Structure formats: structure tokens, C-alpha cells
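Note that this is a trimmed complex: some chains were dropped, and none of the rest were shifted.
Order of writing sets the chain letters: A and B. Residues in each chain are counted from 1.
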Amino acid sequence: MTFPVETVRVTSQLFPPHVQQALDLIGIFVFALSGGLLAVRKNMDIFGIAVLAEATALGGGVMRDLVIGATPVVAFTNLGYFVTPLVAATVVFFLHPEVERINRSVQTLDAMGLGLFCVTGTVKAHDYGLGSVAAVALGMLTAAGGGVIRDVLAQEMPSLLRWDREIYAVPALVGSSMVVVLIAAGHLTTATATASALTAFVLRVLALKYGWRAPRAWHRNGSRTSEE
Amino acid sequence: MTFPVETVRVTSQLFPPHVQQALDLIGIFVFALSGGLLAVRKNMDIFGIAVLAEATALGGGVMRDLVIGATPVVAFTNLGYFVTPLVAATVVFFLHPEVERINRSVQTLDAMGLGLFCVTGTVKAHDYGLGSVAAVALGMLTAAGGGVIRDVLAQEMPSLLRWDREIYAVPALVGSSMVVVLIAAGHLTTATATASALTAFVLRVLALKYGWRAPRAWHRNGSRTSEE
């Protein structure tokens, strides 16, 4: 039940601490922007903006930490993780038309967060002794979970699940899978972890650029046109 | 805070391990089918189908494990538990018209999952030192929680809460309550646990067959006809 602390391998220390912290904060900031923008579109007040920014930015990591038993969860023990979404919420509160205007840039930054979080989530799950498949799943949960919570709180169909949105799960799946293969091969380094994050990032940017979508259920693609 | 490992009683080992595993996987598979089918009806893509299958099949057990502090949660440490919903998602992806056609059979299988999960959930909660009432509640959470998560993710009113759906909570309540009474009486065995699961299963099948529903609030049954 209690996680045996001594078996934690510190593969998670891929980057110098301050680099890791900076990368995490960038990812948290851009995820929080996407939450704050949805809150503005939904006509929420300043607290709704702050709550949705926090939930989007930290939700994936919180769920990962709960599942692996890493409590208190890091989102509440690292002050920077918690304060960054409030900064993003403040930016959105005052400058949302400007942020909307650079939405393409926000989506690109969001793709950076996706790449980074699927890698760090996978590594942390592995550090806690989970197997390869579970580590990949938790990497994807870290990257995509916050967006699902954001959409549920805002009463929207989660965009992760919608067929008419560009693929989000595949880039995370590829990035996370690269990490577990690299770990198994004993080749996970700062360089290869960065390559994994970049691969996920590039795939997501290409999906946005070329409108890549995933197939719906067999037989269904040609039918039910009324819903399309 | 830390759960005292030495007090865990192994009443949870009711069945030989391979029998228990097989029963669990059957329950997980049929729950996953119901999640996948809803995803198809909601026009989701292949990843939406997989996510909803996973969430429906494993959500109840994950919430139970989080509440009792059994981390890392078993859904992520037992490879079979995680992979089975992906198999169900694949089946639904290719064969959803056929699966819809045998929907009555799927509902019967789902009732099997209900019976099994309310029993194993109650036993596991008791193993972790929770009292009788809490163990019953966690048995019901294990059996019904995944379906609630499924409906929330798909933006549907949870069918567990709807008055116009056949009762789901009562069969789980009866099965879980039988287990805690049997534990208190010192008579929980493979045979009596099976009987508890079968009782919940039969009650659910009868509820489906005869359209048993639970009452709405007093005074309300005759009024507000516009919503009925």
C-alpha cells in the first residue's frame, strides 16, 4: 500500500532542476491560458476564469499523482505550479481579445505543453514503479487530463473525445511510447527525452496545420450525415 | 495516514487467483462495451471510444482505490485490467452494429459486472479496514461509479440518477449488504460471495425485464407531467 520510497529511481531528473521547473511552468502557463479563454467564452466571472485556469493547467498532473499515490500532490506543494495559472488568469482577464487573436500561437504553445507533459508524466509514473503500458497511459493522462476537466467543468463535450477536432491523443501516445522504449533500452537521457517531447510537439502542430483527424467507428464514416 | 499494512485481512481472496482474474476481466470487458457503444452513439472517434471504454470499465475501481488509499491503483498495475477495455473498444469500433443488436445480451453481461464488482468492491474496502456502511458504499461505488464517469464525459445525465431508468443502485445495495452481513457473521466464503453476486445480478436482470423504477420525491410523482 505504502509506496516503497527506496525503489524510486530518479530517472525523472532529466534536466537540471531549474530547467525542468522553467519548462513545467511554461507548460502550466499555456494550459492555463486555454482554460481561461474558455471561461471567458462561457461568460464566467474572474473566479470562474481562475478556477478553469487552475483546473486545466494542474488537473492532469493531479490525477497522475493521485493514481500513483504521490501525495500531497505536487501541484499543491510547489508554489510556482499553483501561482502560475493565476498569472495566466490575470492575463486573460485583462487581455483576452489579444490572447484570442494570437490563438494560433497559444495552440502552438499548448502543443509544447502536450509534448513536455506526456514525457514528464511517463517518467514520473515509471519512477513510481508502474509498468510500461501504465506509464504510457499516465503520460497521456498528464498531458490530456486537464483539458478534459476543463471541458467537463464548462459543460462542453471534451474536445479530446470529439471526432471533429484535430488529434491530440496520438502525439501524446507517440511521445510517451518513445520514453518507455528509451527507458527499456537504457537510453533515456536529456537529449532523447527532449527528442520525445519534440516529436509529440511536432506531430500536434502538423495535426493542427493539416487538420488530421482520427476515424470514427467503422460503417459510420459514411452514414449519419445529419450529425456531421 | 499511512495505511497499516499488517491489518489487511485477506478475505478478498475468495476465489482462486485465476478465477478471480477471469471474473474481473469479464466484468471489465462488458462495462467497457457499454462505454464504447455510448461513444459511438455520440459520434466520437476511435480515441474517444477507447477513452470512454477505459473510463467506464475502470472508473469505479479507481475511485474506490483512491478513497481507501490503495495506490498505485490496481487498474494501472494489472496489465490485463488496462488492456481489456482496449480490446472491447476495438470490438465496438469494428462491430458496433452487431454489438448494438445484442444490446439485451450486453445489458445482461453488464448485470454480471454489477454483481461481481459490488461484491469485490465491498470485500476490498473491508480488507482496508473500513466499516460496514462505508464498505457497502464503496461496493456500490465500484459497481456504479464507472457508468457515472462515462455519462459525465459524454455530457449525458448520469443514468444512475434518472428516475426513468431501471434501478441500478438497489441490486448493488443488496449484493454489498449481503457481503458485510456475511463478513460480520463469519460466513463469507466463495459460495456465499457467489450467492451475493448472483442475487445482485438476478435483481438487475429482473429490473430490466419488468421495468422496475425507483420513486421520485413525494408529491412529485403525480405532478410536473410536462417533464415525464
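The rule is short, and it goes like this: contacts are C-beta pairs under 8 Å (C-beta built on N, C-alpha and C of every residue); 3 or more make two chains touch, one makes a residue touch a chain.
Only a predicted model underlies this, so the values are computations on that prediction, with no experimental measurement involved.
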### Task
Please report the number of identical subunits in the complete assembly described by this file, where 2 are shown.
3
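What we mean here is this: only the chains that are shown with their structure count from here on.
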### Fitted rotation between chain A and its twin chain B in degrees, CA, nearest 5
120
### Query
Using the average of all C-alpha atoms in each chain as its centre, how far is it in Å between chain A and chain B?
29
#### Entry: Footprint of chain B on chain A - complex, ascending
1-3, 66-69, 125, 128-131, 133-134, 137-138, 148, 152, 155-158, 160-163, 167, 169-170, 213-220, 224, 227-228
### Message
Touching residues of chain B toward chain A in the complex: what are they?
### Response
2-3, 5, 8, 39-40, 42-49, 51-52, 62, 66, 69-73, 76-77, 79, 82-83, 92-97, 128, 152-155
